[in-house]
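Yeah, one chain of the complex is gone here, protein chain that is, but the others are all in their spots.
Chains: A, B, C, D and E, in written order; residue numbering restarts at 1 for each.
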Amino acid sequence: MSTVKVLSVSDAEADPRVKAVFDDIRAVRKTDFINNFWRGLANQPELLEATWSRLKVVMSADGSLDPLTKELIYMAVSIANNCTYCIHSHTAAARAKGMSDEQYEEFLAVVGMAFQTNGLVTGLQLPIDEEFEAQS
Amino acid sequence: MSTVKVLSVSDAEADPRVKAVFDDIRAVRKTDFINNFWRGLANQPELLEATWSRLKVVMSADGSLDPLTKELIYMAVSIANNCTYCIHSHTAAARAKGMSDEQYEEFLAVVGMAFQTNGLVTGLQLPIDEEFEAQS
Amino acid sequence: MSTVKVLSVSDAEADPRVKAVFDDIRAVRKTDFINNFWRGLANQPELLEATWSRLKVVMSADGSLDPLTKELIYMAVSIANNCTYCIHSHTAAARAKGMSDEQYEEFLAVVGMAFQTNGLVTGLQLPIDEEFEAQS
Amino acid sequence: MSTVKVLSVSDAEADPRVKAVFDDIRAVRKTDFINNFWRGLANQPELLEATWSRLKVVMSADGSLDPLTKELIYMAVSIANNCTYCIHSHTAAARAKGMSDEQYEEFLAVVGMAFQTNGLVTGLQLPIDEEFEAQS
Amino acid sequence: MSTVKVLSVSDAEADPRVKAVFDDIRAVRKTDFINNFWRGLANQPELLEATWSRLKVVMSADGSLDPLTKELIYMAVSIANNCTYCIHSHTAAARAKGMSDEQYEEFLAVVGMAFQTNGLVTGLQLPIDEEFEAQS
Partner (left out) sequence: MSTVKVLSVSDAEADPRVKAVFDDIRAVRKTDFINNFWRGLANQPELLEATWSRLKVVMSADGSLDPLTKELIYMAVSIANNCTYCIHSHTAAARAKGMSDEQYEEFLAVVGMAFQTNGLVTGLQLPIDEEFEAQS
């Protein structure tokens, strides 16, 4: 259950702004699949446009971080922010971009380690070493 | 200010279990620098041993994820868990492992995007698409 | 599934302390509907009494913030704390208090923006400007 | 201490993209004050442009939520996400937009109540009432 | 730096409602020390009264959980919620109530383990075993 109706693609596309975004998603992703995130956001067309137009830039294959690394960062944030839907969608996206079972196991091990030391450091309230300060 | 005294290296190494861990940190990291995390944990020698012995395995250069990617995952978790110390130490570690300014900018852009969509999806409480389910 | 049995209203009201709270909820809210939060808390009558007696004061229509604004604040906290039940119940409450679709879209846009900049600022660990300090 | 150098305004504006953003901030906000958030983001010009251009739209005075309400929502998210800098900057912004001491006290009371019931509901793992589901 | 002025005890007690709360804190805790939490809340007298009157009941020595156990629970929540001030104050309170160094080490080990498995479970999105459901 959700706080908005998850629109069918055809209902959503009755709004031309939504149709333009959905068409661009299909073109960029080379698939007809429009997942629930976009069909829920379609109730808020301005927000849909702003979110997709930025996501397309941020997650593009151009740039100095490869697409799989970007997905691993997205997964890590989503896990620590506890976003159930996002964990599912970005883990699936990482697999689609080539994440192997071995890489996923190592990813989980790093996440588990980071959580553990985050908890310890926060409990101990340790001061930051001067060596870590940004050069200025 | 911290909830335990951050021990000096010499005070900490009065305990032979601590000395053994610190020696191993120096050997593995090829540096004499022992940062505050380890000097705070030195008050809890069993926990120090367990944490270091696992961290050494998880963050090792062997495996299918390269060391910089592991640091980026660690940074992402630490930001979303809001661990101030960890953000500083792992951002510094990522730079030491070659993170460029351009990569850091892209990393931040992905983190910002992930936070934003985490917030939207959590607000909308969207159901998970069947397409994202693990094959069984 | 929950960690306590969600009591039926009649089972819950077998305890006179619970009945008194439920009667007050019905009177204040002008409805017979007792939602699961209260029927779960009914297993802990002292906690039920303390929670309701405070909530009634905090969310009352008297005061300098109007009821819808209070619900929007409640929703925002619940989203960032990731409380699924609370997001549903307070989004429904906000709608009942007059939140329009346009207001909800703007609310979500602010939430998304806040999440995004929270992530960026936490990643960058920016120092607080002196201009923001409370006057003393 | 931060993970990037917080640039002086003049150093930052050596980059024409940064100067254009800073000029727009000054024009929109009708002040010469450029706070640390923008001076930190100036190290990442593309991210600076994207963040400001969206923030300007989201927090604009046009629309169905008034500017103070938007600040209260921003504060609520920032508190629950524990973003120290953001709490300071948006509490200051809310005061600048007219938040009274009485409104701040009521805001804090709602935040405290929301945190408390978020914790209780999450502990009890209560199921969502059908009455809260979005109409479809 | 804080978002309100932390009042001196004498300034705060100019308000008779604040004075009554501070007198009760001194009587219950058998100390003249009024820590910053109460001196900050003194700007919001109604919230101060409500918070203290409830805290006094919840943390009282009567009941089935002993005072140290309650402090350990309080510390654990504060660490996971990342409340710097609360971690400091409740770790100090736990020590005052007899927490030994050995107990603190074990506490930290449990916290670290819980964080780690929280991260793994959230990453894996595991379904809840029927065996864990509350009997009904």
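Descriptive notes on the structure:
Just so we're on the same page, a contact is a pair of C-beta atoms (placed from the backbone, for glycine too) under 8 Å apart; a residue touches a chain by one contact, two chains touch by 3 or more.
Bear in mind the structure is a predicted one, so any value in this text is a computation, not a measurement.
Touch, as defined at the top, links the missing chain to these shown chains in the whole complex: A, B, C, D, E.
Of the candidate positions D:V58, D:I87 or D:I128, contact with the unshown chain belongs to D:I87.
Residues 75, 79-80, 82, 84, 87-88, 108, 111-120, 122-125 are the ones on subunit D that touch the missing chain. The chain not displayed touches subunit A at residues 82, 87-88, 91, 101, 104-105, 108-109, 112, 119. Where subunit B meets the missing chain, the touching residues are 1-5, 50, 54, 57, 128, 132-136.
Operating definition for what follows: only the chains that are shown with their structure count from here on.
Rounded to a multiple of 5, the C-alpha superposition of subunit A onto subunit D involves a rotation of 180 degrees. Centre-to-centre spacing of subunit A and subunit C amounts to 27 Å, using the average Cα coordinate of each chain.
Mean C-alpha positions place subunit B and subunit C at a centre distance of 34 Å.
Contact with two or more other chains is made by residues 1-4, 47, 50-51, 54, 57, 77, 81-83, 88, 91, 109, 112, 128, 132-133 of subunit D.
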